[in-house]
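Comments concern the structure below.
Note that one protein chain of the assembly has been removed; the remaining protein chains are unaltered in position.
Our next item is subunit A:
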Amino acid sequence: MVEWTDFERATIKDIFSKIEYDVVGPATLARCLVVYPWTQRYFGKFGNLYNAAGIAENAMVSKHGITILHGLDRAVKNMDDIKNTYAELSVLHSEKLHVDPDNFKLLADCLTIVVAARFGNGFTGEVQAAFQKFMAVVVSSLGKQYH
């Protein structure tokens, strides 16, 4: 089981209470599709992903970005059992969506950078460490049911 310090718990709750989901969600998915273009392979039906501007303006990308970010809410609420919280989602990503679990880390890194930009200097090294630890547990849990 993952051990969380009081600082880590407080930091995660604080970050997720302050970010604007309808800005951070779209920005994160868009950034992932731009920085790691091979991830576009999972979004063939999303239409115009030809360049950064197209991706940023794409309504399907925005909508899906918000969905993904809200998907993290359950982990925030259940920090002591993220593995089981995401068991079903893990199966979905493996059996139905066929997403290579390496991609979860790419998206997590993009989220870290988008959150960093929102908070500026408030996103200290210690806050970053807590956030990355949380995302690492999320990423690991999402990959757990793959076989």
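As a working rule, contacts are C-beta pairs under 8 Å (C-beta built on N, C-alpha and C of every residue); 3 or more make two chains touch, one makes a residue touch a chain; residues count from 1.
Heads up, the rule we're going with is that contacts and distances are computed from a predicted model.
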Complex minus one chain; that chain's UniProt name from "Aminotransferase class I/classII large domain-containing protein", "Hemoglobin subunit alpha-D", "SAM-dependent MTase RsmB/NOP-type domain-containing protein" or "Glutathione S-transferase" is "Hemoglobin subunit alpha-D"
Touch as defined at the start, partner being the missing chain; which of A:15, A:34 or A:75 qualifies? A:34
For subunit A, which positions touch the chain that isn't shown here? 27, 30-31, 34-35, 52, 55-56, 109, 112-114, 116-121, 123-126, 128-129, 132
